[in-house]
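Mind looking over this structure? Questions follow.
Every protein chain except one is present and positioned as in the full complex.
Right, chain A next:
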Amino acid sequence: MVPLYMAFLIGGLLCLLGQLIMDLTRASITPGHILVGYISGGAVLSGLGLYEPLVKIGGAGATIPLSGFGHLLTQGTLKAVEQKGLLGAFSGGVEAAAAGITAAVVFGYLAAVLFNPKG
């Protein structure tokens, strides 16, 4: 089991990197760009085999940042390609990330319907 302080450290560092990108680059970088960048970056690093080591040492510190979601998509895809070939390239990612995607859509919709913005 990954020690808690490692989850804190790796998760914190990934967020610090995001803050540096936001503060040091063009002001047109929005939170949305950060999310897109992290999921894509995580997926690419995972494909190169560079993200799994981070998960090994950081646990949730590496899987909870959105780069971990990209990692999940890539790993699901690669495993499915091994089993089913070409079809796996299209089915594996969503299969692996199904719980997260569905939870995000369903809980997101419910919260948006049930609550009203402040102010």
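In the analysis below, a contact is a pair of C-beta atoms (placed from the backbone, for glycine too) under 8 Å apart; a residue touches a chain by one contact, two chains touch by 3 or more; residues count from 1.
Definition applied: contacts and distances are computed from a predicted model.
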Given "Stage V sporulation protein AC", "Spore germination protein KC", "YhaN AAA domain-containing protein" or "Iron complex transport system permease protein", the protein name in the UniProt record of the chain not shown would be "Stage V sporulation protein AC"
Where chain A meets the left-out chain, the residues are 1-2, 4-5, 7-24, 31-32, 34-36, 38-40, 43-44, 46-47, 58-61, 63-70, 73-74, 76-78, 80-81, 85-86, 88-90, 92-94, 97, 99-101, 103-105, 107-118
